[in-house]
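Partial complex: the chains shown occupy the same locations as in the complete assembly.
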Amino acid sequence: AQDDDQISIGMSFQEMNNEYFIVMREALESAAKSIGAEVMYTDARHDVNKQISDVQDMVTKGIDILLLNPADSVGAEAAVQYAKDQGVYVIAIDAQAEGPIDAFVGSKNYDAGYKAGQEMAKDLNGEGKVAILDGIPVVPILERVEGFRAAISEYPDIEIVDVQNGQQERSKAMSVTENMMQANPDLDAIFSVNDTGALGSLAAIKSANEDIKLYSVDGHPEAIEAILNGDIFQATSAQFPRDQVRIGIGIGLAKYWGAEKMPEKIPVPVKLINDENAEGFSW
Amino acid sequence: MDNILEIKNVTKEFPGVLALDNVSFNIRRGEVHVLIGENGAGKSTLMKILSGVYQANSGKVLLNGDEIDFSNPKEAQLAGISIIYQEFSLIPYLNAVENIFLGREYKKNGVLDKKRMTEEAKDLLDTFEVEIDLEKSVNQLSVAEQQFIEIAKAVSINDNVLILDEPTATLTNQETEILFNLIRNLKEKGVTMIFISHHLEEAFEIGDRLTCLRDGKWVGTENISDLSEKKIIKMMVGRDIGDTFPDREGKYQKEIMIEVNDLKRNEKEEFINFKVRKGEILGVAGLVGSGRTEMARALIGADKVLSKEIYINGKKVEINSPSDALDNGIGLIPENRKSQGLILGLSVKDNISINSLDKILKSNLFINKKEEKKRSQKLVEDLNIKTPSLKQTVKNLSGGNQQKVVLAKWLGTDSNVLIFDEPTRGIDVGAKLEIYKLMNELVDMGISIIMISSELPEVLAISDRIMIMHKNKINAVLDNNEDVDQETIMYYATGGEQYDRAT
Amino acid sequence: MTGQLSDKIKNNNFKELLKKPEVLTFAGLILLSLFMSIFTDTFLTGRNLVNVARQISINGIIAVGMTFVILTAGIDLSVGSVMAFSGTMLAAGMADWGLHPVLAIFFALLVGGLFGLINGTLISYANMPPIIVTLAMMEVPRGLALLYTGGYPLSGLPSSFSVLGRGYVFGFLPVPVLIMAVVYLIAYILLTQLPFGRYIYAIGGNEEAVRLSGIKVKKYKIFAYVISGLTAATSGIVITSRLMSGQPMAGTGFELDAIAAVVLGGTDIAGGRGSIIGTIIGAFTLGVLTNGLNLLGVSPYVQRVFKGLIILLAIYFSSKKKK
């Protein structure tokens, strides 16, 4: 869509202070480098209104392909629309965005929750009291909780006794977990919707010297490390952020080169990581 | 007699104002040197230069023969010059002890020696013969008490030179006497004092020599024994102004303009009842703290009351807020113009028109700015307010002119009843006379005036009747005739019941 | 002689002009824009400028109410939350209760105004410090918004409603910019042509003196907060239309941007002095800064540092002028 030959790729992140997204940025930069494309990215700080502005600015700057990691699926529609109107190819990454996107690349979040739930049930031998550490109510997070609940519902002796929101933030999750442990002294396990939250829980459980098992989603390096340590953090359903970006760029390029028959939705599988296969795993 | 201070060709300029213009004179060791001049003559500015608050643009000051150039008040204090400012400079939420020792706290083992400071402060205040609650934060004390704390603070620094910028402006006669005794004591101890006041009689009472400034220029320095009140006034204003008070005419009418019934602020107080006739000046006398200001504030609805009935022209009106008062034609010119009367950051025009804007609306909605300007300009001219323009921020006007701005504001509202609370506090003789004349003009127009004042000569010279308050109640209401003098007023103000001329 | 004099007068006028802090910010804005025009080839395009105007409209509208409040020597930290709640109620009105968009908009304004009324009443009548009242009010409306929506954005709005956030008039002027312009015009008239505006300035200068002058200080102070609630709601309407959904978490941190715009525009944070024109200049300055830094491809982290430093610099100069 632009006058010079160099391809320009822009990515709008919902936030940039989680290793998950940083890894995406790295994948973006190295992929762009290998094809000689220009690259830029912005940080919406969880504010979808800022995200729209960011996208406008990047479109103004002349990007050809937009990787959009939406801060909110519905709200991002205006950004999608704007970019499409200016002839930019739009790929939603990690979470779905409304509007005429070209493709969506994201983890099988339901599976992620389900797998973590199954692992938890197995470790608890099918009985116990567990809690959910919820997060920001966006579709991928909701799907994880749904998947987790589905897995647990297969075990009638496991009871979900508490659901609290740690907002996927470490210090917040830490104090929420502390309170959760107070309210439920006989808690056996916690499922956190992501690793950052789980790491906050871990800090709380450790300093309270409790024995509560942790399950989560992401595959964050610190989570892997904690799993290898082997006491509290049991398993995480790892996502593949680098692959999401690589696939996203691939589809974007194919569109840019004129491909017409392309899949609209590319679910990226997740992989359960526990102490058996944690060694050597990294995003 | 040698000179402790020599002021040589001092000039100080503020943006747009030449506050001091090549001023030179000397202060002799151990004297009480009175400094007088009209509002805005530059007295406070000069004192602030001596005490290190401001720096002169040119000229120099010698202290004991050495040139001084203080860059802050602390340096001046260390050199032995301290000042009691015209505006209060106490810390409202600290108590007397903490205020007196602020910046020179005693320490023991590295921490504050609170006991020693309390004891010393107590001793100091005892010599003043005033009792002050040392526990209370000073904002809970009366103005006079605060004034004494200020003086105690300055004196305790043990100075060579003590500057008092209008210390008596807020004191009663008795308190002024106590202060003067203190000044005499200090003089005996060899302290040199510079004393600023708009009360000329005070110069005669405690001054040795007098210097007069006019428009930032030095006019003269004389021995007080060589001077008369008339002469001083001539030095100040550059001409004879005749009498200090205008003739009282007493042309008030029969009709009652305002009647206040059963005014009571709380259970502990008695009812207050009084009437003011059309075109009358009712003087309200009383000691500081006798509740005059509070009565006035309660009257206009600024403070809550338990009960109150007000009749204007015989008609009962509800006044629950100052805006009700405004609607019913009652205005208060408050005692503290800076904190209660003026919006210092706004212009002369904006201050004057603030409560008459809705009288000059275009299409019932917009301010008619032309009309606003015209009206303000007229008031500025009528009241002879000295200001470079209507746009000048009132902060930069001198005290007297600021007071006139407050007055102008109320004249612009066509009020029928004006309450003046200490209208001439801190105002020079010339401006005072103008304000008195203005009051006379107002009553001629049929306006009623309630004038609260602590200056008995003023009360006696201006009022048609005098109401005397004591401990929040009316102790007497007198027709102002030849039988009434300062002594009579003081008798009632201190709680006397039936005044018997014979005893 | 006359020449000299008129020179002096001119000089003085010029100096007077320079003393107005908004003039300084305006100069800064021009400089910044110049810089961006030189160092990017996209800043000075019609499309981008329109974009910038639309981007600042949300903050620009909130900043209007903030100007009123700050002029009275107050502050309103609740604007972001009030905006979110009004927006959510607007969306609820249309999507859940089937209200006509116009009715729903009135309802949203009512909600915003109501919160302003509560803030103002607590501040005026209960004599509570504005910073605390509105700090506490950051929680209440947002909590209510989250509670109502269960944390989810509320979508399913009638497509006609998108015109307020995404539409254009005359083919090039985005509707949000038009709305902002109207809001500023009204505010300008209120502040400079009506007694109300004079009172707002005066209250910020010396509330007690104004009260004793017979002006209904409490009433006008409440009005200032109501206006702030109304402009927050207006922003909420625009953002709801832009996002075509009610976002209970929208507007987090917006209070700080609005304050920054007001103060960059030369309004004294201590009240009594300032102008609405300054505020729009301040909002544009912040907008051009963010947009320009994005166009320059500056990393988001460095942008934070820059933004902080530039606000500091601007305030440094304007507070030097004021002295």
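General remarks:
Should a chain be cited, it is by its letter among A, B and C, assigned in written order, with residues numbered from 1 in that chain.
The definition used in the following text is that contacts are C-beta pairs under 8 Å (C-beta built on N, C-alpha and C of every residue); 3 or more make two chains touch, one makes a residue touch a chain.
Just so we're clear, the structure is a prediction, and the values are computed from it rather than from any experiment.
For the full complex in this file, the chain formula works out to A x1, B x1, C x2 (one representative per kind shown).
One rule holds in what follows: only the chains that are shown with their structure count from here on.
Chain centroids computed from C-alpha atoms place C closest to the centre of all protein C-alpha atoms shown.
Per-chain Cα centroids separate subunit B from subunit C by 43 Å. Here the CA centre of subunit A is 71 Å from the CA centre of subunit B.
Residue positions of subunit B touching 2 or more other chains: there are none. None of the residues of subunit A touches two or more other chains. The residues of subunit B lying in touch with subunit C in their complex are 300, 302, 321-323, 325-327, 331-332, 334, 339-346, 350, 353-355, 357-358, 361, 365-367, 409, 413.
Chain contact summary for the complex, subunit A toward subunit C: residues 16, 40-43, 45-49, 52-54, 56-58, 60-62, 72-75, 77-78, 81, 136-137.
Against subunit A, the residues of subunit C that register as touching in their complex are 40, 42, 45, 47-48, 51, 54-55, 58, 150-153, 155, 165-166, 239, 242-245, 247, 249-250, 252-253, 290-291, 294-295, 297, 300-301.
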